[in-house]
Every structure is written in structure tokens, then in C-alpha cells.
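Apart from one protein chain that is not included, each protein chain of the complex appears where it belongs.
And now, chain A:
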């Protein structure tokens, strides 16, 4: 455990708070069973990588935690909120307050500048435009792309786009950062940069849940790996991070 909150908790002799708890979560799509009773806990400050072959249920698991999809049975509790009891608006508010998401293909709005893409997440909560832009500017500064704040996604490199996406995910100071193949669409150099970024975030206390095929990303950024196979947890291992 290398992250700050986990270390602090250990130093204080306390167990870090559980941020994510999945209890016997099942998800069926017709006849197919994407998740077959997954139970999992993620504590504050952890960086957990979910790995496994295509179709094993990685993305479905991430969707359950993000409240993007609902389980067929079981419970999903994130930051003390039971997502199974929330309606669509409740889930939207949950995503807004508790989580940030980073996607493989960035999912930036092409007609907004980098700054406005980042500010958007705060503006949806009702934060005034000026205040949201100030915070967005700070985040772009921290992530090293402040000079690209007025550029539109079409002219940004892959790595820059993913940094903007990470900034947007961090805009509302989420308890949990979810990343779905965050380096999957990047070249190796840009991928390295994003890995460094995620590692840095975790080291300052940001809880991470990564879904990836990439063992390098897992070993670099995660301190625990959960292996999924056929919708079940096939194994878990703690890692000493390479970084």
C-alpha cells in the first residue's frame, strides 16, 4: 500500500474506509450471464485493477460501480450509497458527486474547448461559469496542459485528450476515479504519461478502479489486481508497484 490515505490509516492503526462494496452482484443480458455473483471491496486510497480476457465482465463490473447499469441481483454500495435503490436521477446525482470516469476513447465534447470540457462537469452541478473555469484552469495546470486550454479536442493529441478527460473526471473531487482502458487508444508514449498521471493521483490519495487488458498499466498503477473470468472473481493479488 503506497497511497497516502492507506498509509495514514495504517500509521494510525485504523482500517481505511470501504469506498466500494459489491455483494453477490449478478448481471444477465438475456441468456448470457456477464457477472455471476461478484463480491468485492475497495478501500479508500486503493488502486485496484480489474483484469481478464474479453467478455469476462470487466466493463460490466465498472458500469455497476459507476451506476451506468443496474445489477440483475446483488447490491452495489459506493461511498455508503446503495445504488440499487436509486432512480435514474439519483444515479446521475451520485455520479456527479461521488465518481469521475475516464474512458478509452476520451468522450470529450468536440464543440467545447479543453477548458470548457473540464468546466462542464462542475457547471452541471450549478457552479457558476467563472468559478468552474477557474477550477478547470487549475486542474489543467496540475496536469500539465494549461497551454492547451483553448484548443478543441480535434486538434489535441491522444495523450492530451486523455489528460483533459482525467481533469474533467477530477473536477468535482470524486471519492472514486474509474478508468476503462484509459491507455487503450494511446501510443506508448502517451500511455506512459497517463500511467504516470494515474499513479500520481493515487499517491496523493485518490481511490482508483481501473479496467484494463494491459498488465503494464496494472503493475504500474495498481496495488491490487482482481482477475475476472466468466463473470466471477478468479483471483486477487496485491502488487508492489513498479513505479
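Throughout what follows, a residue touches a chain if its C-beta (ideal position, glycine included) is under 8 Å from a C-beta of that chain, and two chains touch if they have at least 3 such contacts; residues count from 1.
One rule holds in what follows: contacts and distances are computed from a predicted model.
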**Item:** Chain not displayed: protein name in its UniProt record ("Dihydroorotase", "Tryptophan synthase beta chain", "Stage 0 sporulation protein KD" or "ABC transporter permease")
**Value:** "ABC transporter permease"
**Prompt:** Any idea which of A:18, A:36 or A:120 touches the chain not displayed?
**Reply:** A:120
**Touch criterion as defined above, residue of A:69, A:160 or A:227 at the omitted chain** = A:69
**Item:** Contact set of chain A toward the excluded chain (per top definition)
**Value:** 59-60, 63, 66, 68-69, 88-89, 92-93, 95-97, 100-101, 103-105, 107-113, 116, 119-121, 123-126, 128-130, 133, 152, 154, 168-169, 172, 180
